[in-house]
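With one protein chain withheld, the remaining protein chains of the complex are depicted in position.
Presenting chain A:
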Amino acid sequence: MAIDILMPALSPTMEEGTLSKWLKKEGDTISSGDVIAEIETDKATMEVEAVDEGVLAKILVDEGTEGVKVNSVIARLAEDGESASDVEAAAPGAAEEKADAVPAEQSSDQSDKDAQVSDKAGPPTPAVSTLKDPTVPEGTSFVDTTVRDALRDAMAEEMRRDDAVFVMGEEVAEYQGAYKVTRELLQEFGAKRVVDTPITEHGFAGLGVGAAFGGLKPIVEFMTFNFAMQAIDQIINSAAKTLYMSGGQMGCPIVFRGPNGAASRVGAQHSHDYSAWYSNVPGLKVVAPYDAADAKGLLKAAIRDPNPVVFLEHELLYGESFPVPEVEDYVLPIGKARVRRSGTDVTLVAHSRMVGFALQAAEKLAEDGIDAEVIDLRTLRPLDTDTVIESVKKTNRIVTCEEGWRYMGVGAEICATVVNEAFDYLDAPPTRVHQKDVPLPYAANLEAMSLPGTADIIEAAKKVCHV
């Protein structure tokens, strides 16, 4: 029986990729573990290693082919005792059968995945309309940019502008960033300013704080914020509190940045949203942008800020593209929310990736005659409560949306503020959308149940609108 070699996936979200190179040719003998080909996506390259043994009988996809679907047959192996020509002559039927069998088996999973894409884990389509940023002058042109590149550009621009700015973290330099956010910074700025650290979060966060006390402006990348828990003592006890404790002498201009919150199927220890944790601490600023323009403008502001800024990114937004204004020095104010959609019936408040879901929910709600206003908080500390209160005074209803847990959360803070400051305007109890109150599970179905999405927001909005 011939064995099919299938196009593998590099990640759960990968659907297709480029078959960049064949390292074996037809007729070569292959043992399990041999590298037979290289494949590539926009994010990574991977070597395809053989699992089975035999002779490479037939290559079905030429090297250089783009858009090769995951799980499609790329080559065929002849097993022990079979000749290559046997395979060529006899295999198609058998292989066809198998090629069919795999996708069929996949299809139930696939539809699950699709369901996720439209609602949960998958990225929201940025096609949803967003109000123009009033601070961008009329006539400005925009360039579609991924969040990943916008963050990179922000760092590069600030590093050009001020040589006290440097970036450090695990795999930021030679590896070009675990999520490629620091791509090509090493090439431009050299190893003095783009520093690979050992895996020692508590150590390098503390070292960064010391460097900031010493007059530098460090950007400390955490590979993800999950690992910043190792460093949280330095972030809070050293970076956030020292200015106060020194009677204003010891400023700490530092940015702690990296992806925060759930990625995809990486389990509880790698999927934690820390928005509420850092936002609890006086002495810190906390920024959590949604689109690429905000990511760029706010990261530039964070680097220039004389205070410690915790900058929460989202892995599942890195690859999303958004229009970024072509403005000479695009810096946005920290502490200002942005109304992304104006509406009269209900206020949806969100930050980071939940903004995309809130915008999608607003579109769907409109079909049911509910006109939702969407506020993108952008900064969590200081919180722009004015924008939220003003909106609630107009809509009389509020739904807060966060990826993290509800207890003592961002939504709790906003709802309490609304109750304090706009109690008489409320027509319904403030309502919260959030992650289920359990550590994030690995299993696909449980993960999808656990994370909040568009459907949860729609349901909550309808409830407060009594529909």
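Some observations on this one:
Just so it is clear, contacts are C-beta pairs under 8 Å (C-beta built on N, C-alpha and C of every residue); 3 or more make two chains touch, one makes a residue touch a chain; residues count from 1.
The rule is simple: contacts and distances are computed from a predicted model.
Candidate names were "ABC transporter permease", "Septum site-determining protein MinD", "Pyruvate dehydrogenase E1 component subunit alpha" or "Chemotaxis protein CheW", and the UniProt protein name of the unshown chain is "Pyruvate dehydrogenase E1 component subunit alpha". Checked against the hidden chain, the listed residues A:Gly67, A:Gly139 or A:Pro198 yield one contact partner: A:Pro198.
Here the missing chain is touched by one residue of A:Glu16, A:Asp133 or A:Glu171, and it is A:Glu171. Chain A meets the missing chain through residues 6-12, 32-33, 35, 43-49, 51, 70-71, 102, 105-106, 109, 170-171, 174-176, 178, 196, 198-203, 226-227, 229-230, 263-270, 436-439, 441-446, 449-450.
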